[in-house]
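On to chain A.
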Amino acid sequence: MEIKWYIGLSLALFCTGIVGVLTRRNSIIIFMCIELMLNAVNLLLVAFSKMHAATALGQANPNVVSDAQLFVFFIMVVAAAEVSVGLAIIVMLYRNTHSVDVNFLNRLKN
Partner candidate 1 sequence: MQALTNRLKEVDRRKMNFLERLYLIAIFKGMLITFSHIFKKKPTIDYPEKTRPFSPVFRGLHILNRDEAGRENCTACGLCAVACPAEAITMEAAERQVGEENLYREEKYAAKYEINMLRCIFCGLCEEACPKDAIYLSETFAPADYQRKQFIYNKEELLIPHPIENAEAYKKALGNRVKKETVN
Partner candidate 2 sequence: MSITELLFWGLSVLALFSAIMVVTSKSPVHSILFLIVVFFAISGHYILMNAQFLAIVNIIVYAGAIMVLFLFVVMLMNLNAESEPKKNRLIQFAGLISGGCLFLVFISAITKSASANNLLQMGGGNFGLIKNLGMSLFKDYLIPFEISSVLFLSAMIGAVVIGKKES
């Protein structure tokens, strides 16, 4: 498989996420679109690590090829932490305003 297909796929997913963030008003769906974008990046990182594996394995330190996959691991960690805090914020938001509409938040009164 050539790398360009993976790049294309990740880009398509990423841009779908962007379109979602720009067009939707439901904050939960916006949040989900962010997760989608993170996953697109993860996919690309793994694909690149795989691409470089062939060249890097012969070198002195073959461990470097797994770096990208560890990045993905850390991205997942951060995403999980982010989701827990973000959802808590959304729940509080809903409790106070009875809405999850982001347009409702353009004024940060009180």
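We adopt the following convention: a contact is a pair of C-beta atoms (placed from the backbone, for glycine too) under 8 Å apart; a residue touches a chain by one contact, two chains touch by 3 or more; residues count from 1.
For anyone wondering why these and not others, all candidates are chains of the complex that A comes from, given by their letters.
A quick note: this is a predicted structure, and the numbers were derived from the prediction, not measured.
Colleague: Only one of 1 or 2 touches chain A in this complex; which?
Modeller: The touching one is 2.
Colleague: For the complex, which residues does chain A have touching candidate 2?
Modeller: Per the stated touch rule, the residues are 1-9, 11-13, 15-20, 22-26, 28-29, 31-33, 35-36, 39, 42-43, 46-47, 49-51, 53-54, 57, 62-63, 65-67, 69-70, 72-74, 76-85, 87-92, 94, 99-101, 103.
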